[in-house]
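Below you'll find the structure I mean.
The complex appears here minus one protein chain, its other protein chains still in place.
Going by the order they are written in, the chains are A, B and C; count residues from 1 in each one.
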Amino acid sequence: MERGFDIVKAGHIELLVTDLGEARKFYVDILGFVVTESDRSHVYLRGLEDRQHHCLILTRSDSPGVGHFAFRVSSEAGLKAIDKLAKASGVYSRWKESGEERGQGRALLIEDQFGFPVEFYAKMASEEWLLQKFQRYRGAKVMRLDHFNIMHPDVASAYDWYVNKLGFVCTEVTETEGKKPELWAAWLRRKHTCHDIALTTGKGPRVHHAGFTVADRASIMDAADLLASSGYLKSMERGPGRHGVSNAFFLYLRDSEGNRIELYTGDYISADPDWVPLRWKLNDPQRQTFWGAPTPASWFNEAMFVRSPKNGKFQQVSLPKIKDRPDYLLNAG
Amino acid sequence: MERGFDIVKAGHIELLVTDLGEARKFYVDILGFVVTESDRSHVYLRGLEDRQHHCLILTRSDSPGVGHFAFRVSSEAGLKAIDKLAKASGVYSRWKESGEERGQGRALLIEDQFGFPVEFYAKMASEEWLLQKFQRYRGAKVMRLDHFNIMHPDVASAYDWYVNKLGFVCTEVTETEGKKPELWAAWLRRKHTCHDIALTTGKGPRVHHAGFTVADRASIMDAADLLASSGYLKSMERGPGRHGVSNAFFLYLRDSEGNRIELYTGDYISADPDWVPLRWKLNDPQRQTFWGAPTPASWFNEAMFVRSPKNGKFQQVSLPKIKDRPDYLLNAG
Amino acid sequence: MERGFDIVKAGHIELLVTDLGEARKFYVDILGFVVTESDRSHVYLRGLEDRQHHCLILTRSDSPGVGHFAFRVSSEAGLKAIDKLAKASGVYSRWKESGEERGQGRALLIEDQFGFPVEFYAKMASEEWLLQKFQRYRGAKVMRLDHFNIMHPDVASAYDWYVNKLGFVCTEVTETEGKKPELWAAWLRRKHTCHDIALTTGKGPRVHHAGFTVADRASIMDAADLLASSGYLKSMERGPGRHGVSNAFFLYLRDSEGNRIELYTGDYISADPDWVPLRWKLNDPQRQTFWGAPTPASWFNEAMFVRSPKNGKFQQVSLPKIKDRPDYLLNAG
Partner (left out) sequence: MERGFDIVKAGHIELLVTDLGEARKFYVDILGFVVTESDRSHVYLRGLEDRQHHCLILTRSDSPGVGHFAFRVSSEAGLKAIDKLAKASGVYSRWKESGEERGQGRALLIEDQFGFPVEFYAKMASEEWLLQKFQRYRGAKVMRLDHFNIMHPDVASAYDWYVNKLGFVCTEVTETEGKKPELWAAWLRRKHTCHDIALTTGKGPRVHHAGFTVADRASIMDAADLLASSGYLKSMERGPGRHGVSNAFFLYLRDSEGNRIELYTGDYISADPDWVPLRWKLNDPQRQTFWGAPTPASWFNEAMFVRSPKNGKFQQVSLPKIKDRPDYLLNAG
């Protein structure tokens, strides 16, 4: 089913930070996100390719983590249909009025069955397109948000929710080893790229990272050089390298509070209606890094906690049903 | 309207050549297209990112030009709906049986109101994905078909057909100078990129070029070096350079019979439901080449003739209604 | 002879400008040269790879052009030997005291037999190396000076002076067409690259351009994008493209007063003692641009006038002995 309540794409993410000034320095001064607007508690950021108000919100908080992540839907009717689905599924939902989040129209915020804070919105203020204002390019020259990657204790159920209920298309999967392989991770898309959201087996609900697109491999190399010479050596957790899954070129970064983003470029167009998911085995050494480099254990063990839409508290996490982990971890923790 | 009879993307193009061996040398040995299969009169080619049987057919013919170009549709139902629309619009259509074109399911071939041979198909044989078989990369390392660009004597009517009837979304337009600007060219998409088809004012029906995606700017530079040292200096008609429209990096090539393709990389994702077309003026020197280099007159004056689906003869061409031409042509013809 | 009075490399050039503020904007704000120091009438600039005080001086003047260009020599003894050679050759010379040019030790300034103002120096103040201060990279990310290219009415005599007297090594030559080919241009080096100075047949004494090295092709593309979106579209005179001679990737720029520099990358190491000059014919279409693009006539006809070390006036120019010009000029003037 290609319809998907007209969900269009991964839209934006709200990262929580205790030191808004330091976060602004990292995301704006170093990485080159563009400030659309800001107030005492928030900075609203967009990429050079964005025509929308924001793809990243930095929000002052007592603790780092994720406030919510959001998908853009093509119409108000789509929002209502999702609200109806949520109610029918026993999922908590509430409407955010237009402007409750700066630049955004009326939006539906849900706490899904697994505790994730997910927002759906149809309207957002348009902003000046900077794609050809090359004099505005800075740092990692971030273009736009590409995807979310979440750590989930029950990937099979999440897959059912995203694919069979919300209409996402599966492009790639990872399965456990052995005679009865189980679904260990899935890459799902609405827009015509590799993914808008990836579901990975792990303690959750947590958000592993948000992936932001850059123009090319050179941008990632240049960002690594810049971070390394600007006092942000420790921010580079993994990469640069090429992924097996997605084929993209990547660099994973942690901000000073541990929030994680990915610089990402070079996946593929997945518009074909007969797309059969690509299948990877959990222990394939080229699955995560096509060049075979081991993945640091921190990358597997650590992720961002999420805040409950119901009560504003950080969610408790549960262990995953599937215990399998790749055996090529660098310093297994 | 986002539905568009579930048209998914620009799918493939059939180029007519009198010397199939020479054409194979150019497209396969030099540019690196992958041969899926061939017979005495055809070579079926795909790109490294394609999972489908072909995106380019070379067909032996008495004269160069275009046999047809084709859009992929997501289902048989979509094909039938287009057939119904064609009949209601007084447009010639006929069904091609499964296998009439190698690797392709049942397809609908129309001669549109303007004489263009346009095919719609829903099914195509799947082929091995070579995206991560880097040992297969050759020449220009062509990834996939991106778009068609057609020379049209009546862009306004074509715009109505593609946008209002077939459901394409307009991403960018060029307008004539003066107080009452007219639509001079339009970039239209179904997949979430800048375009699947561009309509340009000119003598038609003719196909100006088919655009094929490569991975990055370096691939285009490398292709230019390779062509220049392999006896194909004259094949490079325009570029490398950056476009204003689409923001893509490009190189235009002519095969030995004058058929034109574009190597293309680096446009943008256009999934937003509220996308407002970007507007360019005809004489903006940065519209075609962002760096301001003049465009050779051959690029404006020459294009590929198309064969009628009705009778197999090449179509007569008409002069466009709008006479305006950019005033920055290099050697205006 | 490899000794060459221990001449080490092309060292720096003094460009004359009438509007020092506008020049500073172009070279510093846009192109990213680093300011070492400045006063009311001069800005001393270096590249990111330079460990020396300056490779480019902008000097306020009544008229644009070149004050002098300079070669670095490895010792004071080398300077004295050149002075001796100058006197023996009837060439005007005078000593500049240490500090007469900021940051520079005692230097020998000559007006060569052809009227060119050429300086030789052995000592220059050391400055902080910014090669790994990636946070300082801006604009075209200029690394260092690579070479000078001069328009000369008598290339054969200049060749004799530079090669047989000063000890330069010839890496490439261009010869006229016909049965008795004459030397039309020569590329000469002291450091182990393609050249430190190129001699080209033309009205002279004039300096055609100074070539500055950037890290890679991407830096040149990025510079073109930046110039095109910053109001400097007209500054791009020729390129980007690849040279036949030198194999380098290039972009030629004119500042607002017409002074010309080249962004240059990717030539070769020429250290071999048995290096035989590569030979090009004047009309080879790949000689200047390997991809065959025609060269604008302005590039051939225009060059920078030079100031006499004797009297500070701009030199009169003479027509070259050899009248041959390439026949692929774009708009021959």
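One rule holds in what follows: a contact is a pair of C-beta atoms (placed from the backbone, for glycine too) under 8 Å apart; a residue touches a chain by one contact, two chains touch by 3 or more.
Computed from a predicted structure; not experimentally measured.
Colleague: Of A:152, A:242, A:260 or A:325, which one is in contact with the hidden chain?
Modeller: Checking the options A:152, A:242, A:260 or A:325, the one contacting the hidden chain is A:242.
Colleague: Which candidate, B:83, B:225, B:284 or B:324, sits in contact with the chain we can't see?
Modeller: B:225
Colleague: Kindly state which of the options A:113, A:230, A:286 or A:318 is in contact with the chain not pictured.
Modeller: Looking across A:113, A:230, A:286 or A:318, the contact with the absent chain belongs to A:286.
Colleague: Which is it among C:193, C:229, C:259 or C:315 that touches the chain not included here?
Modeller: For the chain that is not drawn, the touching residue is C:193.
Colleague: From the listed residues A:85, A:125 or A:221, report the one that touches the chain absent from this view.
Modeller: Checking each option in A:85, A:125 or A:221, the one touching the absent chain turns out to be A:221.
Colleague: Using the touch definition from the top, which of C:37, C:177, C:216 or C:324 touches the missing chain?
Modeller: Final answer for the missing-chain contact: C:216.
Colleague: For chain C, enumerate the residues touching the unshown chain of the complex.
Modeller: Residues 2, 6, 8-9, 49, 51-52, 72, 74-75, 122-124, 126, 129, 131-132, 143-144, 191-193, 213, 215-217, 244, 247, 266, 268-269, 271-276, 278, 290 of chain C touch the chain absent from view.
Colleague: So that we can see where the missing chain sits, which residues of chain B does it touch?
Modeller: Touch set of chain B with respect to the missing chain: 132-135, 137, 216, 218, 222, 225-226, 228-230.
Colleague: I need the residue numbers on chain A that touch the omitted chain, in ascending order.
Modeller: Given the touch definition above, chain A has residues 217-218, 221, 224-225, 227-229, 233-234, 236, 240-242, 249, 285-286, 290-292 touching the missing chain.
Note that only the chains that are shown with their structure count from here on.
Colleague: Roughly how far is chain A from chain C, going centre to centre by Cα mean, in whole Å?
Modeller: 50
Colleague: How many angstrom lie between the CA centroids of chain A and chain B, rounded to a whole number?
Modeller: Between these chains, centre-to-centre, one finds 34 Å.
Colleague: Can you give the whole-Å distance between the Cα centres of chain B and chain C?
Modeller: 44
Colleague: Identify all positions of chain C at which a residue touches two or more other chains, and write them in rising order.
Modeller: Residue numbers touching two or more other chains: 218, 225, 228-229.
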